[in-house]
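All protein chains but one are shown at their positions in the complex.
Our next item is chain A:
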């Protein structure tokens, strides 16, 4: 027991490998306690304190001979105490720097002498004598005592010991030993407390009694499979009351010591283990554990870490380090196996907790330990939602299990001990069970069948491999099984089989990969073992022959399975790239001509998944796949139609693709798909395709032949957001044609559209504002929008956190203000609206800046509002933006400056803010829009003579004269007016000089 002290001290420096005690708070605390103990011993048990150690404690001290006075023989360098043991050896002996001490009394005196350095001495002493207890009491004594029951009285212990080693001071020895042990416990308890107070993120305890089976839960709860309870206080959430049960870990209502029945009630879902639960409950923990997983599990930071990494072991290394499993989990496992001994893992033992059964401590990591995430592990993006870790379902009591469970377990035994014939026979028998059922899957897992099945994959026995894959491909529809297969390296073996000359095997292997590669790690494994290349190879076959030989038919089946596997794998960006590099795109294009739905679905599925990448979109267009996609839009399989529409949705960003869809008559089938309004996935894909296709005006005209707009307006209500985003996006495009604006109004589309302005989905808001803006260009529409208070709603979206929404809203405001009746009054009525606009000029997003400039230009047409804008400091903010090189921003900025000149001293204010010189540079931009608005702005600015001087100096006249030759009349006029003002000033100047 006394060894705990050393152990407690050890683990702090364990990782560094040397025997130093680091200067951590915890060690400091520990040293103080040891010091305190020696001092107390001297005072409270003077007799025991004189007990002579078996061996001397030896360490190098900082004390010198001169420090020792009364009670010592001091000669030159050597110091010996007057107190001697029975054989006349001094109890303390110093030969600098080495000191040896043989009793607690001497130790205490020495520490007294050390005065300021006491802690350092204790530290040196502990470092020098790691086996402290054995040195003090002798090894045999310690091992004897550890075997004995500490609770028996001293006398009976003495009798026993005397039998072994007759010596006079056994009694003192035992007493000291027991004292030490007691102290040890105290220190540990204090340590716990200390740590708790210190970090606040500790959770501890619960359970005062442990049953012989190792459970701490009351008996009537054990009947329900509960094992123990933990209370935990993470740093970022409320205290968590947790139940650990056979089924997993979950939150309870808060079990207090009084054991109210209601407290045991489950209030959360069941998690697989503590880590998973914590991940879900404490974002801070989740963030940290993610980083931790990737770090090596040894950590230099003290205490907190060792335990923490230990916790993770459960989760990550379950397979490799069975013995390292964390306590709670371990406990559960053991129970399942029928043994009930509760054994903390080695790391916990290091913490010195082996004897404080029933306590569970887990410390959450310090903030400082959070490192950057290594990139490779998390570099894969995925468009689809990843599978989440789900709570592991544990089989409860053996008696509840259905008979299939036991039958399968028996089969696994035959698998393990059978030759090829028995194995094949057993595999066939196993296939007769419903392998999609969880009981059967878990039965295989629990009996260790997965190992056998995976091992079979590496044999030369074709039949065994086929049988094994036929089972694996089914049971891996279970998420846990998938993960275990990957953990065991099974996926590598499956990938290897793709090279087999046996077609059945290839097809089965590909199908298995398709089912396993549903999570990121699996997909990465496939890629890293060259699986993508092999899968792409499988695609090579002739899919569309009228009659196929048996051999060719097999090839087609292999290709189909290959496509299924690629579909699963294509969820990761890197895999998409790998498929492309392996030459998969033309092969997929060839399979796209297949007449079979079961082939087309995985092929189009893969294509649409990959179409998120530009390279694929180009290839889909150039390889002529659009035609086939369009053809299959008219298939009678919803899923196939959905994937085709989705592929078109992603590809139709490109103008040529849009034209091709029209050319192959794909627009009508798309509109037809809108009729399947009950299949929301299909509807989302179809509306998405319509949206993107309608970016081309020709397509909109074509769509109108099929009355698409009327149907689309009808989809504005009662649809999920994924559909609404696309519907509204399409509306925005349709409304670019003025005839359509009226149709939208007549179909009653304005009201639901304005209603959507109150939503929160940012992608939707971007589209809604755009559509509202497009509609607002029609006066009649605008009247309705105004009436519905739409302008205020759009305006308030300027406060949205997304820059996209901000700019989109700002663009929408321009036509709203332009077309509203009494626009000036309306703008003024929006309290704080103008200030909001001016402040947005401080945005760092160029699109926001440009859109706000456009709004400013529109608002400034009203003199009164311009005055307010000026008061809010719009002039310096605009001037500040003039140094931009972005032509889009330049255009609207110049426009805003031109319009803002119309008030008070704004013209000279722009001059003072040095906005004129940069504007002159805009004249050289190769963008006629920029030239035009700049010329207008300069014309306005040139009404201030000082600005004219700047323009003249910056060489504005020459480009202005060139612009005067432009075809655009307004531009001509503005340029000429500006030049005129400059000339007038020059003339006035000359005249002034002449006459003065």
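Assume a residue touches a chain if its C-beta (ideal position, glycine included) is under 8 Å from a C-beta of that chain, and two chains touch if they have at least 3 such contacts; residues count from 1.
Just so we're on the same page, contacts and distances are computed from a predicted model.
Visitor: Just by its UniProt name, which of "Pyruvate dehydrogenase phosphatase regulatory subunit, mitochondrial", "IBH1-like N-terminal domain-containing protein", "EF-hand domain-containing protein" or "Glutathione S-transferase omega" is the chain not shown in this complex?
Guide: "EF-hand domain-containing protein"
Visitor: Can you work out which residue in A:502, A:783 or A:949 touches the chain that's missing from view?
Guide: Checking the options A:502, A:783 or A:949, the one contacting the hidden chain is A:502.
Visitor: Any idea which of A:78, A:267, A:422 or A:542 touches the chain not displayed?
Guide: A:422
Visitor: Quick one: which of A:144, A:414, A:664 or A:929 touches the chain that's been left out?
Guide: Final answer for the missing-chain contact: A:414.
Visitor: Just to verify: which one of A:87, A:432 or A:636 makes contact with the chain not shown?
Guide: Considering all chains, including the one not shown, the answer is A:432.
Visitor: Go through chain A and note every residue touching the omitted chain.
Guide: Interface with the chain not displayed, on the chain A side: 410-411, 413-414, 417-422, 424-429, 431-432, 462-463, 466-467, 501-503.
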